[in-house]
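Structure first, commentary second.
The other protein chains are all here in position, but one chain of the complex has been omitted.
So, chain A:
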Amino acid sequence: MSQETGINIGSSIKDTIIAGLLALIVFGPVVGVLLDGYEFIARIDDVVWIVAIVMAGRFAISVFVQTESGKKFVYRQLTKEDGVSVTAPDYKSKMRYIIPIVIVIGLIAPFIASKYVLTVVILGLIYVLLGLGLNIVVGLAGLLDLGFVGFYAIGAYGLALGYEYLGLGFWSMLPLAAIMAGVAGAVLGFPVLRMHGDYLAIVTLGFGEIIRLVLTNWTEFTHGPNGVSAPLPTLFGLEFKRRSSDGTPFHEFFGLSYDSAFKYIFIYLVLFLVVLAVLYVKHRLTRMPIGRAWEALREDEIACRSLGLNHVLVKLSAFTLGASTGGIAGVFFATYQGFVNPSSFTFFESALILAIVVLGGMGSTLGVVIAAFVLTVAPEMLREFADYRVLMFGILMVVMMIWKPRGLVRVTRKGFATRKGVMK
């Protein structure tokens, strides 16, 4: 067999059979055996389908990479520059045009979209907030935080319990929750931020679980697993309920007939503006001394200390700011659901937020926004595959780690025009 003719069917078939066997081993027990009480139900046909798809896919890939264009594709993938890059000083990002368009679409969308789409998008935006918060901690400052959901829970329960015990509404709790979560972050952070990598990850993991367990078990205060209802936001005191106990509700005031979509439109608009504000702040932070200090700390903590940066305070500021963003997201989550209970704040949620940050590209703002929507909206759209959500999630992670280990969006750094150097 000559080398030039290229396609070697024999080796492709060998690859295909190996892939098929692996698929059988992985999916056989997971998909093929259904527990029914103490009995098993064998679902051979599902397994056969999945294995067949895997084999067909493997065969196609195997043949493709042996063709000319396939070889080129592989070569490009292998030699691609995928790291950080510095832009030229006069470089103007295309985002200048995209951002105004997105803002306009974002402001018009709620009046066109159906209520269902709106609720999905609200969820997506909440995860954008969470991703941005964690991105400060993990992506910029390089602190692995596995308990981020704890701050999310503090925000959500802050609204629900603040309303129940103190009569505080959405608008007073929004800043208060940010402060509360930030303080919780600082209190947790001060003793533990002297630790590194793995230790910090374990401590934060514990923190997230402690918050959830306290919420579950302190039944007198939090109503435990039964949860608490959370209030809706108001527009200058106008409520979005069908009937209001005090004052006229929103729809009567404007002479509209009641529609439950109103409240979602309102939540969406407020959330959209908050996300824009957070995006702007995040964009500024990365160009400010504090943002540079976070990234420097991620790169080399010892060098930072040798330059006079107090590493504990720098880490603490990242932790606190990240936590308060999580707290704000929690408030929106509570008001959107109208109800919170501890089962929304499990470790899986922390893992999902972390996945958003990693998939998006550590430190990349645009990447986080895209990844947040992909990971929250896609499962909603693909409801039929709900059982396989975690499986698909895992596959996506593996594929990403192979093709784009540094995240969807390549991080760029701002270039500076050369100046005349001046001392003092």
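Before moving on, here are some points about what is shown:
Basically, a residue touches a chain if its C-beta (ideal position, glycine included) is under 8 Å from a C-beta of that chain, and two chains touch if they have at least 3 such contacts; residues count from 1.
As a convention for this text, contacts and distances are computed from a predicted model.
Protein name for the hidden chain, per its UniProt entry and selected from "ABC transporter permease subunit", "His-Xaa-Ser system protein HxsD", "Sulfate/thiosulfate import ATP-binding protein CysA" or "Acyl-CoA dehydrogenase family protein": "Sulfate/thiosulfate import ATP-binding protein CysA". Taking the complete complex into account, A:309 is the one of A:7, A:201 or A:309 that touches the chain left out. Only one of A:14, A:43, A:196 or A:413 touches the absent chain when the whole complex is considered: A:413.
The chain not shown here is touched by just one of A:15, A:164 or A:295, and that residue is A:295. By the touch definition given at the top, chain A reaches the unshown chain through residues 83-89, 280-281, 284-285, 287-290, 292-293, 295-296, 299-300, 302-313, 413, 415-416, 418-424.
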